[in-house]
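Only one protein chain is missing; all other protein chains are in place.
Now for chain A:
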Amino acid sequence: MPVFCSSCENKRAVLKRPKTAHSLCKECFFWAFEEEVHHTIITARLFNRGETVGIGASGGKDSTVLAHVMKVLNERFDYGLKLLLLSVDEGITGYRDDSLETVKRNQQQYDLPLKIVSYEELYGWTMDAIVKQVGLKNNCTFCGVFRRQALDRGAMMLKVDKICTGHNADDIAETVLMNVLRGDIARLRRCTAISTASEGEGVIPRCKPLKYAYEKEIVLYAYFKKLDYFSTECIYSPNAYRGHARAFLKDLEAVRPSSIMDVIHSGENLSVREGVRMPVQGTCSRCGYISSQALCKACVLLEGLNRGLPRLGIGKHHRLHGKILAQQPLTEREERKLRAVDF
């Protein structure tokens, strides 16, 4: 017995929306999804006419849906934006190949320019070479840190005004929860922000047009639209703790679908008592990227790789920053600690 669409009432419903519990047909769902993203973009004033916007494209479902919806909305509502796809090639043999092929097809399908920046050209190291040095266990630290900067550096090369990324409601709820669990007040304050203003030289403003879109709807939007995406994307720095937070959220969502949005709202509405000490946001003295330490994480990791001390960026070794900056040699004990790699 088919369920009918609660909006148009004459077509067969294809999904139950987690956000509203409405049953919608394909056409009504596409419309509702796109209109909501448009509403997000307009209310938060994410873009200005004439801007060049780089869409962080991994070939995964989120960024593919983002690219598609941005293209549709830019035309439907005449935003007047110049859109382009921006991809990062980490240099992982056999892993990125498929997703980069997907991005290349997206370029054709959506008729958007594409720029691929490689770790090799940005850092002088491919992920394959990094894995050889640090082992599989720690490579996500590198991948996450390097990727975040790679998008910025790529965007600067292309003189892009803004970057938008495919982070969805589930991602943001997960991050809120993580920051609560870690007691990271500074990040907790920032993580629900839909856009970040330029935080200094070398950092391009970023925004998240899919902030209020549930993962389930993104997957189904891509599926029903038959969008071409690659399903095994490497998610930014996955770790066991984050995995538990995600699984916990999904369990909550199964009981009450609004949980995802509830967590985001809690994060947005938390206010921090006056007098709580916040870390001072500075810039990396080597590359100019935002950093609360003398050296940003990427520069520390790179230094470690180049000196053959791959553990340098993995633990907390802030007190060594001065030595690194001054190009001073490390003591034998310091070196020994940093060289060991546990697999």
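General remarks:
One rule holds for everything that comes next: a residue touches a chain if its C-beta (ideal position, glycine included) is under 8 Å from a C-beta of that chain, and two chains touch if they have at least 3 such contacts; residues count from 1.
Simple rule for what comes next: contacts and distances are computed from a predicted model.
One chain of the assembly is not displayed; among "Ubiquitin-related modifier 1", "Dynactin subunit 4", "Protein farnesyltransferase subunit beta" or "E2 NEDD8-conjugating enzyme", its UniProt protein name is "Ubiquitin-related modifier 1". When the omitted chain is restored, the residue from A:K71, A:R153 or A:R246 that touches it is A:R246. Residue A:A254 is the one among A:M157, A:L181, A:A254 or A:V272 that touches the chain not shown. The chain not shown here touches chain A at positions 2-3, 12-16, 23, 60-61, 92, 95, 127, 131, 136-141, 170-171, 215-216, 219-220, 223, 231-235, 238-240, 242-244, 246-247, 250-251, 253-254.
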